[in-house]
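A single protein chain has been omitted; all remaining protein chains appear in their positions.
Moving on to chain A:
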Amino acid sequence: MPEGKAAFREVLPKQGQLSVEDAAAMVLCKPKVLPLKSVSLEKLEKLQRAALEAARPADGTPPPRP
């Protein structure tokens, strides 16, 4: 940081009209803290996944034709 008076000097207009433009800025959606899952929810999801797996025909069987 240079020393002395010449370094930086703020400019404040003392005469005339001061105007501040207040444009509404667009807003971002907020970051999301993710909720943790309860044990029963995890178990439910596990069961559902397993049920889906069981319902799905095994690999190699041809898909049913309409």
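As a convention for this text, a residue touches a chain if its C-beta (ideal position, glycine included) is under 8 Å from a C-beta of that chain, and two chains touch if they have at least 3 such contacts; residues count from 1.
One rule holds in what follows: contacts and distances are computed from a predicted model.
Matching "Mediator of RNA polymerase II transcription subunit 18", "Tetratricopeptide repeat protein 8", "Probable prefoldin subunit 6" or "Small ribosomal subunit protein uS9m" against the UniProt entry of the left-out chain gives the name "Tetratricopeptide repeat protein 8".
Where chain A meets the omitted chain, the residues involved are 24-41, 43-44, 47-48, 50-51, 54-55.
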